[in-house]
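These notes are about the structure you will find just below.
With one protein chain held back, the other chains of the complex are shown just where they sit.
Right after this comes chain A.
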Amino acid sequence: MEKFIRQEGLVAPLDRANVDTDQIIPKQFLKSIKRTGFGPNLFDEWRYLDEGFPGQDSSQRPKNEDFVLNQPRYQGASILLTRRNFGCGSSREHAPWALMDFGFKAIIAPSFADIFYNNCFKNGLLPIVLSEDNVEALFKAVEGKEGFRITIDLEQQQVIPESGEPLAFEIDEFRKHCLLNGLDEIGLTLNEAETIRAYEARRAEREPWIFQ
């Protein structure tokens, strides 16, 4: 996994609550057996006027010019600003894969759905929770100034808008450590193989049917 230390970038505002993972990457694209290549179909039903299907050349499709990610001022955005309960619904990890493949490195929202939140960290995508008020202020700032940029400092746990005060955010220590160092969680867990085996031996005494 790639390290995440500091990220400076253009912000795109997606002014909707409860954006579900079916919306982030519609089901017809889940048929891929790879982790990459989902970017052109991120928010497919909102981004294009026609119906998408896998294997299509999306650059030739009619775009919905009103959709925020199609607006010229947000081209090249790497930070997504959105509303509460982002990523609800299906557990598909294709959602963070699509967001990353598109070029997003971080997402800021007042809250995230649990499974999506978890999935982000496994891929080096940073979901940041800020208060409703702070998110609202950022929406105003982003919409008010073309080219509005933000810096995210993971070490310091701060969102630093190009104007205004830095905003602190919380993140769990283990996840922060993994992101900062780009660590492979499976490798880390396997360092504790002995502990896992000892646990299994205890369980097998008490609940032998689990291991049959």
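Note that in this section a residue touches a chain if its C-beta (ideal position, glycine included) is under 8 Å from a C-beta of that chain, and two chains touch if they have at least 3 such contacts; residues count from 1.
Keep in mind that, in the parts below, contacts and distances are computed from a predicted model.
Which listed name, "ATP-binding protein", "3-isopropylmalate dehydratase large subunit", "Branched-chain amino acid ABC transporter permease" or "Carbon-monoxide dehydrogenase (Acceptor)", is the one UniProt assigns to the chain that has been left out?
In UniProt, the chain that is not shown appears as "3-isopropylmalate dehydratase large subunit".
Among A:Gln7, A:Asn64, A:Asn85 or A:Thr151, choose the residue that contacts the chain missing from this document, as touch is defined above.
A:Asn85
Taking the full complex into account, what residues of chain A touch the chain not shown?
So the residues of chain A touching the missing chain come out as 16-18, 20, 22-23, 26-28, 30-35, 45, 51, 54-55, 83-85, 88-93, 96, 111, 113-115, 118-119, 122-123, 172-175, 177, 185-186, 189-190, 192-193, 195-196, 199-200, 203, 206-212.
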